[in-house]
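For this depiction, one protein chain was excluded, whereas all remaining protein chains were kept in their positions.
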Amino acid sequence: MEALQNLLMGFTVALAPQNLVFAFLGSVLGTAIGVLPGVGPVAGVAMLIPLTFQMSPTGAIIMLTALFYGTQYGGTITSILLNVPGEAASAITCLDGYAMAKQGRAGVALSIAAIGSFIGGTIATIALVLAAGPLTRMALQFGPVEFFALIVLGLSLLMGLAGKSMVKALMMGILGLILAMVGMDPVRGLPRFTFGRMEFMDGIGFVPVIMGLFGLAEILVNTEEKLSLVSVAKMSSLIPGKKEIGDSAGPILRGSVIGTALGLVPGMTGSAASFLSYIAEKKVSKEPDRFGTGMIEGVAGPETANNAHANGALIPLFTLGIPASPTVAVIMGAFMMHGLIPGPFLFKEHPDVAWGVIASFYVGNVILLILNLPLIGIWVKILKIPYGLLFAVIVAFMMVGAYSVSNSTFDILVMVLFGVIGYLLRKLDFPLAPIVLTLILGPLMERSLRTALDMSQGSFGIILESPIAVVLLSLAAAILIAPAFRFFRKRKEMLSGEEGA
Amino acid sequence: MQRIHQGAALCFLAFSVFVAWEAWNLEYYTPLGPGPGFFPLWLGAIMGGLSAVWFVQTSGRRGRPKEGAFLPEREGLVRLLAVLGTMVAATFLMDFLGFQLAMFLLLLYLLLIPGRQPVWLTLFIALLGSVGIYHLFGSYLDVQLPKASLAFLTGLGL
Partner (left out) sequence: MMRFDGCCFAKMLVLVVCGLALVGSSAAGAADFPQKGKAVQMLVGFAAGGTTDVGARLMASGMEKELGTSVVVVNKPGASSQIAYTTLAQAKPDGYTIGNTNFPSAVVSYLDPARKATYTRKSFDLLALHVIDPGLFAVKADSPFKTLKDVVDAAKANPKKVRISTTGIQSDEAFAILQFQKMTGTQFAMVHFAQGVASAMTAFLGGKIDVLCANVGDLLSQFKSGEVRILGIMDDEPSLFYPGVKTFEQQGYKLYTSSSRGFAAPAGTPKAIVDALSGAMKRVTASDDHKKRMADMGLTLRYMDPAQYNAYWSEYEKTLIELLPLTKE
């Protein structure tokens, strides 16, 4: 009850006219920055901090947090329309979102993404108000050992991404893991597969790679034909029908839970949340084979999950004073620049700021929904631009995006290289989703295993001491073994069937 | 088509040998657990195994891939390579000519030749995409796009 009272007090702060304006400004800027590939939420928030020096602390933080979760709305737009992920967390939306755009359902995909984002953000904020304490205690159970087990579970889901050929899906998964090995190794700090390039020391940049594999590869496929003949997508309805809304309800709810939960675990990124939600949807779906051909579930789940993650990642900031993701670290910096230290103490010292900011999350999500739904009509008009013009603009757009990740032309070349690789892999009928999954989780796997073994000074027994890790790893083992069982049973049936005939 | 798939499988096999070979030179195990070479070695080995399986699959009659041209016809291939070449060239030129000039030339080429857009529209978009983007990113997004390193161009403010 007390929480609700406090929240009401927070709303009086968040709904004050000047704070509404700040939430609106943050939402608009966030959407815009989300649309630009390369410039992500971290850079966006950091850029804006100096501008907020003159503002009241509450107003400043309302604006910066709105910008942060606003980018998750914006990142979707280019993924769906152009197959170019605006943010890393929206990469997976390319698979079904772009397929939907090709069928003329871009408006539907964008609407569902916006609605899902709204619900995900709101549910995560409700969790923050009602259950922050217990959720935080749960999150604290996740040490390096449990984190490692969680990553292994995530990697085992790779099998769930296999389409027609298990071998091809596995090859792509391993390829992603090999790419994840590039850089300074976490054990000795030696450069590994860097070909003497300093730029590879921190690993291959995720954003240039996915922009190449998805966006550029798509353009290369299209240039095979006369560009004036290429039509990217048809356009029909903007508003989702009853069936589409019904199909999205489950994914949105599951995405909210997955996103909020992963938001609590430091080190888990929004892209991991959206990806795991995609796989979860594929697993529970009755038609898993149709994923990748424009299933609304493949847009609704991930787009909800990445927003729930953005808001969920703010929970440990308020309860423990720990920034669970790089962007939240920047927001923490913003708090401190205004002389506030985020953490449990904030609720006692500055309840108006703490609750005002939390209430503003609801307000901001409503603003973003109202802002984004009418914009969809404008966004889809992009698809009316003749392709001969559009493709050149996309190329320029991606080059600027790749450059701005770390202000280096090297990343543009990486993007071009992976564009060619993506093009060839598509021609050879390889699925691309497994590479993205392992590229997200791969770097975390080796590092978290190493951290876990540091704790036990090399003994694997430490994994068995953690009940959570044992459960997660057993789950992973079951997921890995189940398809093999099914395969053998099928074969047996086939053989016995042949004998009978 | 089958030949191409077999060739690709061999490429993957060669790649996995390379990965495993590189990993071989790294420490395999340390007192505190897997060393730098542990995962790459296994990944290389598994990749090799999978490539071999795929090679066998595509070589067999059942796994034969669907027929169809792998590469586009000549005209399309030329266009594709031209687009790629322009991107690479513009990237290298960026460090000398600066972002604005390199991007202007890239857009000029892409819009006029493969894109077949009218000249006035090309010039407008190319200016917007080079000079416009440069100033937008520089002043509002804090991203300093490359400046020209050739003295006479720097003098022109590029």
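Note that the chains are named A and B in the order they appear, and that numbering of residues resets to 1 at the start of each chain.
As a convention for this text, a contact is a pair of C-beta atoms (placed from the backbone, for glycine too) under 8 Å apart; a residue touches a chain by one contact, two chains touch by 3 or more.
None of the values given here were measured: they were computed from a predicted structure.
Touching the chain that is not shown, out of A:3, A:46 or A:126: A:46 (per the contact rule at the top).
Within the full complex, the residue among A:142, A:214 or A:418 touching the omitted chain is A:142.
Within the whole complex, the absent chain has one touching residue among A:250, A:266 or A:386, and that is A:266. Note on the undisplayed chain: of the listed residues B:22, B:95 or B:142, the one touching it is B:142. In the complete complex, the residue from A:196, A:374 or A:461 that touches the missing chain is A:196.
Taking the whole complex into account, subunit A touches the unshown chain at residues 42-43, 45-47, 49-50, 139-145, 147, 184, 186-191, 196, 198-199, 201-202, 265-267, 316, 320-324, 326-327, 329-330, 333, 336-339, 341-346, 406-408, 444, 447-448, 450-451, 454-457. Interface residues of subunit B facing the missing partner chain: 142, 144.
By definition in this document, only the chains that are shown with their structure count from here on.
In this assembly, the C-alpha centroid of subunit A lies 23 Å from the C-alpha centroid of subunit B.
Remark: subunit B residues 4-5, 8, 12, 19, 22, 26-27, 30-36, 39-40, 43-44, 46-47, 50-51, 53-54, 57, 65, 70, 72, 76-77, 79-80, 83-84, 87-88, 90-92, 94-95, 103, 106-107, 110-111, 114-117, 121, 125, 129, 133, 137, 141-146 touch subunit A in the complex.
Against subunit B, in their complex, subunit A makes its touches with residues 33, 36, 39, 43, 47, 165, 167-168, 170-171, 174-175, 177-178, 181, 185, 187-188, 190, 192-193, 219-220, 223-225, 227-228, 386, 388-389, 391-393, 395-396, 399-400, 403-404, 407, 409, 412-413, 416, 419-420, 424, 427-429, 446, 449-450, 453-454, 457-458, 460.
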